[in-house]
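Just one protein chain is left out here, and the rest sit where they should.
Labels run A, B and C following the written order; every chain starts at residue 1.
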Amino acid sequence: MATDAGTLVPPPGERYTGAIITDKIADLVLVRPMHAGYYVGFIVTAAFTLLFIVAITYLFTTGVGIWGVAQPVAWAFALTNFVWWVGIGHAGTFISAFLLLLRQHWRTSVNRFAEAMTIFAVAMAGLMPILHLGRPWFFYWLIPYPDVMNVWPQWRSPLVWDIFAIATYIIVSILFWYMGLIPDLASLRDHARTRGKQVAYGLAALGWRGEARQWHRFETAYLLMGGLATPLVISVHTVVSLDFSFGLVPGWHSTIFPPYFVDGALYSGFAMALVLAVPMRKVFRLEDFITRDHLAKMGTLMLVTGLIVAYSYMVEAFNAYYSTDLYEIAMMRNRYFGPYAPISWSVILCNVLIPQALWSKRLRRNPLALFVLGLVVLLGMWLERFMIIVASLERDFLPSAWHMFYPTFWDLATLAGSLGAFAFLFLMFLRFLPAISMSELRKDVRQETIRAGTHT
Amino acid sequence: MPPPVTEASGSLAMRARQRFWRSLSEAEGIPDATLPRPIDTRFAPNRRDFMKLMGASIALAGVSGCSHGSLEKIVPYRAGPAEQTYGKPVFYASVLPRDGYGVGVLVETNMGRPTKIEGNPSHPASLGATGVIEQAAVLELWDPDRSQTVKHGGTIATWNDFLAALQAQFDARAGTKGTGLRILTETIASPSLHAQIQSVLERFPRAKWHQWQPLNDDNLHDAAEMVYGRRLDTVCRFDRARIVVAFDGDFLDDAPASIRCALDFATRRHAHAAADARSRLYAFECTPTLTGAAADHRLPIQAADVGAAIAQLARALGATTVDVANVLPDAWIAAIVADLRANRGASIVVAGRRQPPHVHALAHVVNAHLGNVGNTIVHVPPAADDPTNQLASLRDLVEAMNGGAIDALLILGANPVYTAPADLAFASALAKVPFKVHHGLYVDETADRCDWHVPAAHPLECFGDLRAFDGTLALQQPGIAPLYDGKSAHELLAALAGDTTRGNRELVEAYWQRERASDFAAFNDRALREGIVDGSTPEPINVALRGDLAAVLAKATPSQPPRAADDIEIVFVADPRIGDGRHANNAWLQELPKPLSQLAWDNAALIAPALARRYGMENEDIVEIRVGGRRIEVAAWLMPGVPERSITLALGFGRTRAGHVGNGHGVDAYAIRTSDAPWFAGGVAITRTGRKHALACAQTHHAMEGRDIVRTFTLGEAQACTPDECGTPRYRNERTLYETPPTGPYAWAMSIDLSSCIGCGACTIACQAENNIPVVGKAEMRNGREMHWIRVDRYYEGDIADARALFQPVPCMQCEHAPCEVVCPVEASVHDAQGINVQVYNRCVGTRFCSNNCPYKVRRFNFFQYTDDVPGLDSQRNPEVTVRMRGVMEKCNYCLQRITNAKIAADVEGRRLRDGEVVTACQAACPARAIVFGDLADAQSEVNRRKSSPLDYALLAELNTRPRTTYLARVTNPSPALAQSTQQSRRREAPPAGAVDTRPRADR
Amino acid sequence: MLYALLAEFADPRALLDAVRRCRERYHDVDAYAPYAVDGLAEALGVRKNRVPLVTLIGGLVGGAGIYFLQWYSAVVDYPINSGGRPLDSWPVFIPPTFEITILGAALAAFFGMLLLNGLPKLHHPIFNAPEFELASRNRFFVAIRATDPEFDAVRTRAFLEGLAPIKVSEVPL
Partner (left out) sequence: MSQVFSPRFALVLRIATVFVLAGIVAAAVVYRVNARGDAPQDDPIEQPIPFSHQHHVRDDGIDCRYCHTSVETSAFAGIPPLATCMTCHAELFNDAPVLAPLREAYAGGKALEWNRVHDLPGFVYFDHSIHIAKGVGCSTCHGAIDRMPLTRRVASLYMQWCLDCHRNPEAVLRPRDQVFNVEWQPPRDQKQRGAQLRQEYGLRSTRELTDCSTCHR
C-alpha cells in the first residue's frame, strides 16, 4: 500500500488548508447541519436501545431460562454475541494503532470513527458475559479484591482472563481515543460560539494549548499507546478464543483458535467499519475526507482477512480427519451434515464465497457494493461464532446427553437490542465529537502541499 | 482397553463396542426421540407448569438466604420430646403399602417432619432397599393437594357431621341388618383392618364387602385354585434359581414383591458373581420391561401367544399334554428345555399377572414337574385377607347398584369411577346409590361423585399393620400426626361398627391386645422397633396338584383361535412410575423418566417401528385407537422391542381429579379397558389423526455411535479378559505432568455394576428426595433442563426387532482431574481433600462453563427459581442440604451431608469411619445392589474389591479425567446354543468404526 | 503587566525560522501550533522526554503486581485443589500478567503525558492573547515571555516585528 495513498480530493477550484479542514469538520459538531437521515436513524436506534433495556430487565428479574440455553447447550446467543462484538472492536484498534505504527497516512481519515466503533462494540461485548451469568449481580467475584470471604478468582479459568483482557482493552481504547481527541477538543473549545459549548469542550480539552513541548510529549505518548494497543488487540481475541480451546468439547479443543479468531475478528471489524463509513460519509458529506481510496483499502483488507478465514475452515476440517479422533470426526460431520448444517453452509457462503467478489477493483471502489458485502460478512461471522459454540456443544461425548438448541424471542431481542444500542451510541458520537481527527489531517494536508511544492 | 478410541483394535471391548448399532434412525428409520420444537421458556406461560412443581421444594434458606439483618425466630419446645436430640434425625420403622402389600421402611424425621424413606433391612420385602414408590411416598405426605377436610356434596363439613349423617342412615334402616349396605375396599392385607370389616359384617349380617383394585392378583389366585384347589400365594426365590424363564412376567418391576425379586435376582447377576452361580434368564414378553432388558435372551411375542408359548414349553418338557399351536422357535425351546433339565430344582418358570389363570397354571405344572416347588418356588397362604376374584366382586357390586338393591356404599381408598373397567359403567351405576361415602387421600374422580368424602390419613400418619407379599407381618406407625383432618380406615370402619370414640391408635392396639393378650407391651414395642413381627412369616404349605388337573387345564386352555394375519392387539400395563394412577399427583414420579421409553409426564401408545412404518406414523403423532366399539386418541411413540402387532398403553394417566400435578397428563387407558379383556385385547384398529402431541423425553438419542460407553461381554469373554482388555488399563492413569495433590485420610469413590443394574430408577428418585432436587415440569424437560443428579441412560443394542436396552446410571464421576474445576472462574467448583468434586452453591455465579466442559453432562443448572414456594412442601426438605436458588449450578456430591455428618460423629468419638458406615442415597435405595460407595484409602473396602475386578472401567477414560466413579462392565450369560444366532444378528448391525452418521432422521 | 509578546505566523516554516532566531537571543521562548510541527521541539532546544520511561515503569509495575497477586492468592493465601493442577500453575498466570502489563503502561503513558504537560490547566495567561484561538486552526505563534532576562517590551517587540510576522501582540498576565 502506497504510503501517500488516500489523498484528499478537494472540491474543484480550492485547496484544502488547515483552516478549511478545521472549519468543515468542527462545524459538523458546532453548527450541525443535520441530515433527515440522521433523525430517522436516531429514532430507530433509540427504539432498539429501549428493547435492549426491556430484555435485560426481564432477564435479571426472571433468569437466564428465558433464553433457549439448556443442557447440554449451556452457552448460545450471549456468548456468540460476545465473541462477535469483541471481534468487531478489533478493526478499530488495528486501523488506529497498527496502521499508525506502519505510518499508513490514509488512516487519519478513518481512525477516529473506527476507534469510536471499537469502544462501543467492546462495550456491547463486555455486557454479554455479565448478562449470561446465572447470578449477574455477583459478576464482581471474577475480579480479585480482598473480600471478607478471603476467596480469590480461580486463575486457571479463561473467563478470568477475559475480564482482564476485555477491561484492559476497553480502558486502553478509551484512553487512546481520548488522547487523540484532546487537540481537537481544544479546536472545538476555541471555535465554539456559545458559552455552554466553550465550557463543555473546554473542560474536556483539559486546557490544551498546542505548546511545542506539549505536542512533543503528546506525539511520543500517542505512538507508545499505538505500540501497546497493537499487541493488546492480538491478545484480546486470543484470550477470547481460549474460552473455547481451553475446554475439551470437540469443536472447541483446538490449537488453531487464537490466530483463527483474531483474523476472524479483523474480518468482521473491517466489515463493520465499511457498514458505518459508507452511510456516514454520505450523510455528513465527508466524501472528500473518506474517499473511495479509503473504502477500497478497507475492502482489500477484508478480502485478505477473509481468505485467511477460509483457510482456517479448511484446516479445521482437515485436522478433524487427520486426528482420526472419533469425537472430532463426529463433530465435523455433525457441523456440516447435522441439524445445524444450514447454519454451517451459510457461514461458508457468507464468509468464503460471496466476499470473493472483492477481487474486482470496480467493486472495491463501489461504496454500495462494499456496504452490502460488509453486511453479508457481519452476518456470516455471527453465524460462524454460533456454529462453533452451539453446534459443538449440542453433541459432545455421551449421545444420551445430546439435545438441540432453539433460540427464544428474548435471545433475538438481546441481539437486536445490542445492535440498536451500538448504533445509538455511534450516532451520539457523530453528533458531539469530530468524526475525523482534525489535528492529524492538518498535518497531513500540510505535508502533502509540501510534497506538491505548492506551499507559500 | 480402551485403546484410544481412534485406533481400530481387535480387543474385546472394541468388538463389544462394535456390536452396538447406530441410532435407531440409522437402523430402522425411527426419528430420534423428540427433537423438541422450541417451547417458549418465558416464565409467565410456564406459570401453570410451575404451579405443578410442588415436587420442587421451597427455599427456606436458599443460597440467597444470607439472612443477616432480618431476625430469625427460635421457638423453644414447651417440654422437649424424649427420644430426640435437637438437630438429629430420628428413624421410625414402619411399613408402606405397595399394591396393598407391605414393604418395610425406615422413616427419617427431622424435628418431627418425615423427610426421607429408607428401606428396612429386616423386612423381607425390602431388605434395606426401596423402590420409586416408597421413595416418593414422603412427597405424597406433604402434597398440598391432599384432601384436607370432610366434604358433603362438595362443601366443607366436619367429621361429626359425617358421623351424624351415618347415624341417620342406621336409624332410617334400623332392623334391616344392613341389607343394601356395601363396603368397597382395595386389596386388604391387614389383620386389624380385616377384623374390623368382620365386626362390621357381624353388626350388619346382610351387608356385603367387595374388593377392587385395577392391579390385582385375580389371575394368580384363580390359577392356584385351578391347580391346587385353594387360593394361595407363590413366592419365587430367584436367589436360588440358575435358570429363569419369564412368560410376560415382569417380576423385576411389576409385582408387589419386585424389590425383593430384584435383590434376589441380583445375587446371581453381579459382574463378580462366580461363573457357575450365575443365572440365565429367558424372557418372552409382549411389551418391553425391565425383566426383558435384564434377560440374556428376550423374544417379543404377542400377549395372546404367551399361553401357547408356555404350553409349548410344558409339552416339550413332557409336563403336560395340552395341545395348542407352536409359537416359539424350536431352537429356543430346545435350548430352554436343555437348561431346565440340567437345573432341576434350581429353575423358575414365571408368568405375569397380566396372563390368564391357565398360563399361571401351566407355570405351576412346569415348576412342579421340574421339582422347583419347595426349592425355588414356595407356596404360602395368601397374604391378602379373603383373596376373592376382585373383578367378579366388582361386577356383583355394579349389578346390585344397577338393580337398585344398594342404598349405602362405603368406598375405602379405591377410586373405581376412574379405575373400573369401562363396560361396567361404574359411575352411572354409582349414581343410583342414595348414600355414598368415599374415603381417600384425594378428592378424586370417585369422591367427586359421592355424597360424602372423608380425607384419609396418609400411611405415614397412622398406625396399622400390613402383611408383605410372603405373609410376613409388620406394624405401621406414624412419623407425624395427621397433617389435616385425615381419618384412618380403622376409624371409619369403627364408626360403621358403632364405635365413634376410639382413635386410630387405640383401635389398632386394641386389636393386638386381643391377639397378643399375654405379651402385648413387649410385642408392640419389639415389633415397632424391629419393623417386623418376628415369627410372623408363614410356614410354606405343601399342596398337591389336583388329580383332575389335566382335564381342568384342557378345559381352561383356549384352543388358539385363528387370528387374522394383521390382527393388532393392545396391551394394558401399569405405568412403571405412577402405577394404576394413584400416584399421578406425585411430581417426582411424574418427572422420573420411564425406564425404557425415557418419557415423562405422559403415557403414549408404544408401537413397534415396523408397525409405525406400515401406518406411516412418527413419534408424537396422535393416533386413534378403536377396540370393541370404544376409542381413545393418544400420542404414538416408537419403541424397539414391542411385538410388531402389539400396542402397549400404560394405565394411570388422563386423570381429571388427581390434583395440580396429575390432572391432564396423558390419556386415560381405562376408557377402553373392559372386564372381559382387562389386560389385553385383540381386534384393534388404529388410524392417524394428523395431529401431534408434544412429549417430554429425557434422552433424544438412543445409540452409542460406536463409542465405548456401556461395555458388555458374554460370560465367556469376561472370564477370558484382562484389565487391559476389558477394564481401564492402569498405565493410562500413571502418566501425568502434575504431581498428584495430597489427599486427606479418606478417598471416596463409587463403583456401579452394570451387570446387576436393572434400570429401575430408584437411585434417581432417592437422590431427589435426599438432596432437595427440584422438579421442573414437562415444558422445561422438553427444553432439556431436568435436574436429576443421577440419571439412568438407556442405549439400544442388537437387532431392531428385539432391541436390547442397556442401562447406565450416570452420577457425577468426581474426576480427579476435573475439567469443570479448571474453568470455574470463582472457585465454586473445587476439589476437597477427600477427593470430592464439590460444588459451592453460594459461590457459584452461574457461568455454566463447568457444564459445557463436563464430558458426562451431569451438571444441572437452575435456569429459573425452580424451588418454587409451595406452602407445605418446605417441610419435606432435607435440612442437611442447601436449597439452591436460581442461577446456580448443582450436581451429585456423593451425598456430602451424609459423609460430613458421619465424619463428625466419628471424630467426636475420635475414631476412623468404618467401611459401609457412609451410604449414599442412591446406594441405599438400589434394589439390585449395583452401587457401592466407599473409601479407596481403606484397602479392605468393598469399593476397592470391586474396582480390582478386570471388568472395572472408567467412562471416557481416554480423556484422562480420572473418575472416582467407575463401572463394572455388563456381563451377559447367553445360552451357548442360542448365542451364535444372536451374535450374527448383532454383527449385521455393526457400524463402520468411526464413520458414524449421527444425523437423527428429523434433521435430514 | 505583561505575560509575553506573541508573534503570529501563517506558515510552519516561518515559525521554525522565527523560533531559531528568537533562541539566539532569548531563552524563555515558546511556540504554539495547530499540529505537531516536526523539528519544532528541537528548534526550541527540548532535549529530554520522560514519557517513555514513565510508560516502561507503569508496565513493569502492572505486570509484576498482578503476577505476584496471582501467585500469592493461589499458592499462599488460599491454596485450593482445582482440577488436580499444581497450585503454582505459572503458565496460566501469564495471560492476566500480559494484559495488566499493557494496562499499566497505557495508563502511565496517558497520565504521564498529561502531568508532564502540566495538564489539566484550564486557566492559562496565553489564552489572553488576541486571535490565539487560531492556534488550534491554522496559525502558528512564537511567544517570548516577560520572565526572560533579556525581555524588554519595546526592544523585544521590535525584534519580533523583524521576523516578518502577520502581527505581534501583547499577552496581558
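The working rule: a residue touches a chain if its C-beta (ideal position, glycine included) is under 8 Å from a C-beta of that chain, and two chains touch if they have at least 3 such contacts.
Since the model is a prediction, treat every value here as computed from it, not as a measurement.
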item	value
Full-complex contact with the absent chain, from B:A747, B:V883, B:L951 or B:A979	B:V883
Subunit A, residues in touch with the chain not shown (by the definition above)	146, 148-151, 189-190, 198-199, 202, 207
Subunit C, residues in touch with the chain not shown (by the definition above)	78-80, 120-123, 127-133
Residues of subunit B (touch criterion as defined above) contacting the omitted chain	60-63, 65-68, 71-80, 85-88, 742, 744-745, 827, 830, 832-834, 836, 838, 840-843, 880-883, 893, 896-897, 900, 904, 907-908, 910
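The definition used in the following text is that only the chains that are shown with their structure count from here on.
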item	value
Chain whose Cα centroid lies at the greatest distance from that of subunit C	B
Comparison of B-C and A-C by number of C-beta pairs in contact, larger one	A-C
Distance from the mean Cα position of subunit B to that of subunit A, given in whole angstrom	57
Gap in Å, rounded to a whole number, between the CA centres of subunit C and subunit B	80
Rounded Å distance, subunit A centre to subunit C centre (Cα mean)	30
Contacts with two or more other chains, residues of subunit C listed in rising order	80, 82-83, 85
Subunit B, residues touching no fewer than two other chains	819, 821-822, 824, 827, 830
Subunit A contact footprint on subunit C (complex, rising order)	10-13, 19, 30-37, 40-41, 44, 46, 49, 51-52, 55, 66, 69-70, 73-74, 77-78, 80, 82-83, 85, 89, 92-93, 95-96, 98-100, 102-103, 105-107, 109-110, 112-114, 116-117, 119-124, 126-127, 132-138
Interfacial residue positions of subunit B with respect to subunit C in the complex	738-741, 815-822, 824, 827, 830-833, 962
Interfacial residue positions of subunit B with respect to subunit A in the complex	4-6, 23, 35-38, 40-43, 699-707, 709, 780, 783-786, 791, 793-795, 808, 810, 819, 821-827, 830, 843-849, 851-853, 855-857, 859-865, 885-889, 955-956, 959, 994-1000, 1002-1003
